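The complex appears here without one of its protein chains, the remainder shown in place.
Labels for the chains are A, B and C, by order of writing; each one numbers its residues from 1.
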């Protein structure tokens, strides 16, 4: 860590900072310039707040130098991580597509979704059993019954199952049905849930919060990994900005940024990232072009009558077109997507 | 609700929208202009997504007209709500100050905090027992033991107890010690927790998320209220913007906006809103001047050695100065703060 | 336009709104529902502020229905606009690449840049002659001398010349040297300059401001077009958000959004959009995949010694690699980029 003293900071102020650093276990390097004194602290301590130093008198700025995350850091596994789930390898040369409805609605519907997804080359089935809705008066999901339906449909079509966990109490029940636990954007910093998922032996698909920085996303991954579960898949799904033409602003640049900082795979969710069906195709193409390891999309046989999120859900033919388009893009970036059946 | 058709929308497109509205139970008013057709839908249905109509062909825009929240709406209780907790009335002429450390650290420390808070005219003691920390390697709180310490200290100084609940499983245990459940910014849209707090018969201090809109804050209040718990106190604590000079940008204008839209009281938390001790005083003054019903601040006998959030925690003398300053401001806006003892 | 009255608005309040609408020349359609009254105004008037109605007593909301821009609107030219400059067609099947240094530095340097750009299939040479710098102490550009150098270099390599105009007084001088006037992000709402460019008979490359909405970008295009200059090329170059891992957040979704709202071509500038050389390639790929009509990049024979913006400027070999990559992406989306020479 590094402390920059203010111009003209008094020697006693400098000594107070040095003393505090030494008490915390840092070795201090002092560098006295013509206008500013710099204090470099080297030590085993990572758990400090730069702000604690910035409020000391005579201090101008304090910078953390070592990344606050270690296990999620690129240097921990420079070759990159491939998360393997029943033969599906996320983070390798194949770009994985996971599709399905916003919520599991009924048995026929999820079967129809699974067929659509698999036929065009998708690898996973997604669907919510517990729906976090902004309004308390909206449809709230089918729960365990929905997961059973989804499991059966997925197995018939040889797809892996991805579903969102919303509460610690759901984990053990869900573990019977899902292959990948999805952690929703609203829970990116739900630390109790993150910690619990660290004890699970199934991969976690961790979505970026709408106000989450990339550093915070990696720190949330660190929470899970510090419990021993290294199979974390990150997911960009749009951040909140001033622009209202799209529901969120999909931060495509997060994909190359994460690739440079971390070894973890990263997917993209253009359905939530844009909120509008007609924007899903171009943004899925953009994500794959930028290097995403997979795409998560909402698709439904009849989105206009879907129980939730219809506006951002693809129609079957749009999904098939998207698959063709991103298959071509994947080739252009030296990767591939499973052929349609 | 209102649907605006695109310029030159075909009659069949207009009919499709009308049909869908009728199926949903709306009475439709049609207004045909020279360039645009407007369809006004009036009905008992609130649970729809404007986006579902906006993706229909020929539709330009869809607007929700009735607020999606009812119980939190000003019109539900135009005279305003006063939340009463052991004689402390939040939302009335008195501006309430609740202070204390970020985390409960030990028995002596919380006692010292309670004394500082009460002496200068504070009415409540705050302190975390479960600490949601961004890094998994940071101090995580004392749990129930901390709550016991806080309860004892608060009672000695005649303060109400406010502490953050982070998980449904903590509610029944915490109910023995706290007077007000605080719901943190990260959990503003944790709907399971919101629903559970709707069944509790203690007030909830609901903090705005760092990416939460004012409408979403009111919808979260609605979640709690729809369970039967009408004692919700809102709290502005800063939103995430591009500006980095402060940790968050405290949206002081949220105070008059909430006052116009809702009957619920609203407090302000300048400690989290700014992240820096030296900015807490001016922002506490600004919040009271703008009409806040209370102020929530972090104070500690020795913030430089606090276990968490030291940089934004007031020193005892700063807290006393703040109390004098906001007492003067309260008078200027025809309200009052309890005198110092 | 549409005015939604508050629940229980008095008849006199409704009449006041109707009166005001009538005075402004609107024909009013009234629709009385069980809770709300809606007033639809149809008329020749576009120049009003919804806010002016929203502050009237009894009014809940006011929505503009007709787009505030007409000439930039898709409906004005549904088939799309192709801007043609000396045989280069922007907005057609070819994806255009315009490259060059941040600032024109000297004759040899711009010649080297032009050669790099042209050799790999680029179509235009960019370079600043007047540099808007955040600090008053930075290099400010070569002015007319720089434009002369750029013109000569461009002609030798058969490239069109694009350079930024910063002030009305520069227009007539610049018109001798440039083929396309670039309007920088900071001037997106410099209305005097926009109006003046409306009188010019050369295309304008209009960059989105870092806080500009897509609607505001189209309104700025409207300013230029209302003067008679219909050759406007839009450019996405990143917006300001809370994320600091990249200098700006490139809003790739703006590309399909603009394509749906307007007939104007849109390019992307991944150099300014990311601020970091290593992010330029993936974001150029993403932009082309999303449907951009062109890419604007900074390239320099030796970016580490460039006089400005070195960090975001591509090295020659990176530029050549980018061209190969986006050429493959262009094919995947049924478009093409000129082959390398």
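Methods note: contacts are C-beta pairs under 8 Å (C-beta built on N, C-alpha and C of every residue); 3 or more make two chains touch, one makes a residue touch a chain.
Bear in mind the structure is a predicted one, so any value in this text is a computation, not a measurement.
Novice: Sort through C:56, C:82 or C:171 and give me the one touching the missing partner chain.
Specialist: Going through C:56, C:82 or C:171 one by one, C:56 is the residue touching the chain not shown.
Novice: Thinking of the whole complex, not just what is shown, which of C:6, C:226, C:321 or C:338 touches the missing chain?
Specialist: Candidates C:6, C:226, C:321 or C:338; residue touching the omitted chain: C:226.
Novice: Out of A:4, A:59 or A:193, point to the residue that touches the absent chain in the complete complex.
Specialist: A:4
Novice: Any idea which of C:237, C:277, C:300 or C:327 touches the chain not displayed?
Specialist: Reading the full complex, the residue touching the unseen chain is C:277.
Novice: What chain A residues would touch the chain not displayed?
Specialist: 2, 4, 7-8, 27, 29, 31, 33-36, 38, 40, 42, 60-61, 63, 65-66, 75, 240-242, 244
Novice: Residues on chain B that touch the omitted chain in the whole complex?
Specialist: Considering the whole complex, chain B reaches the absent chain at 211, 213-215, 239, 241-246, 249-257, 260, 273-274, 278-279, 282-283, 285-291, 325, 328-329, 331-333.
Novice: Of the residues in chain C, which ones touch the absent chain?
Specialist: Touch with the absent chain occurs at residues 20, 46-47, 49, 51-52, 54-56, 68-69, 132-139, 166-169, 186-187, 189-192, 194-195, 209-211, 216, 219, 222-223, 226, 240, 247, 275-278, 304, 309-312.
The rule is short, and it goes like this: only the chains that are shown with their structure count from here on.
Novice: Which one chain sits nearest the middle, judging by mean Cα positions?
Specialist: The chain sitting closest to the overall C-alpha centre is A.
Novice: Calculate how many whole Å lie between the centre of chain A and the centre of chain C, each centre taken as the average of the chain's C-alpha atoms.
Specialist: Comparing mean C-alpha positions, chain C is 31 Å from chain A.
Novice: By residue number and range, which residues of chain B touch two or more other chains?
Specialist: As it turns out, chain B has residues touching two or more other chains at 240.
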